[in-house]
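Beneath this line is the structure, given in structure tokens, with notes to follow.
The complex appears here without one of its protein chains, the remainder shown in place.
By letter and in written order, the chains are A and B; residue numbering begins at 1 in each of them.
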Amino acid sequence: MSQTTAAAVPRPKLAVDWKGQIVSALPLIVLILLVIAVTINQPNFLALGSVRGLLESMAPILLLALGQTFVILTGGIDLSFAATASFGTVLLALWMPNLGVLGVVAVVATLTLIGFINGFVIAKTQIPSFIATLGALGLYSGLGLAISGASNIRIGESYQAIGWITDLRIAGLPLSALLVILVAVVIAVAMKVLARGKSFHAIGLAEQALLMSGGSTLRIRILAFTLCGLFSGLAAVMLAASQHSGGPTLADTLQLPAIAAVVIGGTAITGGVGGAMKTVVGALIIVVLRVGMSAIGVDPAFEQIVYGVVIIAAVVLTIDRTRLGVVK
Amino acid sequence: MSVPVLEVRNLTKTFKNVVALDDITFEVRQNEVVGLIGENGAGKSTLLKILSGIYQPDSGEILRNGKKTVFRGPKESATAGIGMVHQEQSLVTSVTVAENILLGSETDAVTAGFYNWRKLNAKAQKQLDKIQSPISPTDKVENLSFAQRQMVELAKALGVEEFSMEAPVIVLDEPTSVLEGDELEVLFAQIERLRQFASVIFVSHRLDEVLRVSDRVYILKDGKSVAERNPDTADVDELHRLMVGRESSAEFYHENEQTSVAEMPVVLSVDGLGKRGAFSGVSFEVRKGEVLGISGVQGSGREELTRVLFGAEPFDTGTIVLDGKSVRFSSPVSAVSAGFGYIPAERRIEGIAQGLSVQDNIFLADPAPVSIGPFFVASKARAAAEEWISRLRIRTPGRGTNVSNLSGGNQQKVVLAKWLNSPRLRVLILDHPTRGLDVGAKEDVYTFIRQLCAQGIAIVLLADTLEETIALSHSIFVMRDGEIQRRFDASPGNKPKPVELVEQMV
Partner (left out) sequence: MTSTAPKLGESVRIDRGTRIKKFLVGAGPLLALIVLAGFFTIASPTFSTPGNLSILLTQLSILMVIGIGLTFVILLGSIDLSVEGVMASSSLVFVLFATNDRNDFEFGIFAVLAGVLTGSLFGLINGLLHVRLGIPSFMVTLGMGAVGIGVATVLFGGRAPRLLDDGLRVWGVGNTAGISNLVFIAAAVLAIAFIIQRFTRVGRYGYVIGGDEPIAKLSGINIRKYKVLSFVLSGTAAGVAGVMAATQLGVGDTTIGGGLLFTAITAVVLGGTLLVGGRGGVVQTLIGVGIITVLANGLILVGVDPYIQQAVQGLVIVIAVIASGWSLRRRVRVIK
């Protein structure tokens, strides 16, 4: 070097991005406001029993939503994750009587493999994720219906292998929900602490730059879908435990709330922005909203409408139009 | 003396740091073919974009048949009778020839939203007849060859005649780059035909072609029109000199820091490399600490060559040998592992990761230096990032700043840091590294390039200007239409002149 680091380059001042900060904090604010509003209407909302019920219904949604978060962070979507989870519950009902705990492991492994296949196909063949996972949805939904004869299968013996998930409580709160939240925290920490922890965000934000820096976008994308499959597997186990049975449509109704949880939590559909903890906030908003709606006497039929509107509204707020180019 | 059909006077256009057009004046007269020549960055493409209404000039005026006009968009330019045949194909392949020719200007062929195909096809046929083309209006564009598509584009450009009372001005932007052999003759015949009822502006980097078809030729350089010549009497050498004559300062490029690399081992060796449709028979060697400059205009194949080296595109023939081992990269992933780095021309899309911080960007290619195993060591990363920021003089509020908020020059420095950060780096490819940078940033880049050489990194350089190429390189080769035309030694004290390069490029 011909000259040593002479005078340090003066640091320019940075304007604070107010809009960005507000949009980022919005989900948490909305959650707090919602909780307050519902508590005013129903004072025992914050009582232990009510919170327990809330967390119990949140757990499977959050599990699914966490898996989906990885995919949406990369800018894609997995439309098959709920149907795959349903398929998983059917497999559980069929395998557990003979294999016990091994059956549980096998199902989670199978669903993880399904996620891997999805990711592999999408990454290698370069087809849009929504159509690939739409196909997967049909495939695994059809398989589940065929294997189960389109009916629920009760899990009789060896239910104890998974029964503890629903039954165990810690300080009165369901273990299942606490475990899931713990998992979310682990994910969030891992993303910060691992050298390549920001990979999913990087793909979502700047895939071409990542490619041209030698980053293996192929591997990251496959990993995202694999993780989604893994979490579908875990959700399948949790659902089978709470329902005492497996069924080909058991998890289907959770598809929309789970996607809503990701989007409302603040993860942008364009990818690159978001994370596990945001999804936790989103899942809480979803379940509180549900409770709140029935508290004020809103017909449960309106739930779907609310999900639809809320998803669209959340997407509008978080979408990054500057990176979209031509929107199709 | 009749009024020129098109005239620009004192047109100026600046983009951020760069003056693209500098007080340029030229005119096109009735029934004549005017050629425009100039090297990269001379301002040809900016001028054409202004004439087609895509850009607005900062100052100056455009006169159409003596009347001052403003083109606020492509439609207005077309209405004024200026038809553009673009360099890139601008046809919609999923519909017919007729639909393309009349796209957006179907007028009475479509009434109340309903198509009258007979009328539409007849209108299109009228345009095709002007160039006596046997292409049918009902042909689907996807079934036509490139040459035929270009004829359709020509017919479409001629459509402007229907809107304006005045004789059209047809602009042909590098029309010959997709043509071969007979097709070229057909195009030149068309231009002859056009001359009878229109005027033509012919832009091409192939000097011989421009001289062949034009009645008058303008030479552009650095956004100015530096000369006007008559092809019959023009001296090709003089034209070359006019295209490149420029002051250049050896200090600006830190030429004194260039050292000889003749004794150094060869790092990268390429033999007979070829990619169908882009380049062929490319062979060269780069030594440790050497800068190899590659010159050529757009379409010469040099950009594709660098992408092939980096594994971003496949190649068909030949071999690439890195440190004695033959390599064939299936993607940039393996190229980067092997020790390649790439500073792309498209900085915002392929260089920086927009949305991530300066620090994250610096470690994007190789986080290993600041990690232990899979774990990121925050303290190490912080320290390293700060060091790069001060070493490369990156102007940023902090290492956590979103890199999108930095100026172009500082973004480029972040990209540089990203590659310098990795101990694996053996060969760094620089694709237009100083594009859009201000003078201070440019000089910084030149300094860093010298330092890279001192560290033993081999560099392949596609520079923005001939002066840069000459000053920075140890050796140079010039590409034209996919092949190496000539090699030059550029060791200090033995530098070629810009004119010698240009002779091979055009």
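Everything that follows uses one rule, which is that a contact is a pair of C-beta atoms (placed from the backbone, for glycine too) under 8 Å apart; a residue touches a chain by one contact, two chains touch by 3 or more.
In this text, all values refer to a predicted model and were calculated from it rather than measured experimentally.
One of B:A189, B:V236 or B:A262 touches the chain omitted from the figure, and that residue is B:A189. In the complete complex, the hidden chain is touched by one of A:P60, A:G75, A:G197 or A:G292, namely A:G75.
Of B:A312, B:L472 or B:A490, it is B:A312 that touches the chain left out of the display. Checked against the hidden chain, the listed residues A:A150, A:I170, A:V193 or A:I296 yield one contact partner: A:A150. Residues 74-77, 121, 125-132, 134-143, 145-146, 150, 207-208, 211-212, 256, 259, 269, 271, 299, 301-309, 311-312, 315-316, 319, 321, 324, 326-328 of subunit A touch the missing chain (whole complex, contact as defined above). Annotation for subunit B: contacts to the undisplayed chain at residues 73-75, 90-95, 99, 103-105, 110, 113-115, 117, 131-135, 143-145, 147-148, 151, 182-183, 185-186, 188-189, 192-193, 311-314, 330-332.
The rule is simple: only the chains that are shown with their structure count from here on.
Taken in their complex, subunit A has these residues touching subunit B: 1-2, 5, 8-14, 192-198, 201-202, 205-206, 208-216, 218, 272-273, 323.
Residues 257, 310, 312, 331-333, 335-337, 342, 344, 349-356, 360, 363-368, 370-371, 374-376, 389-391, 393-398, 401, 405, 418, 447, 451 of subunit B are the ones touching subunit A in the complex.
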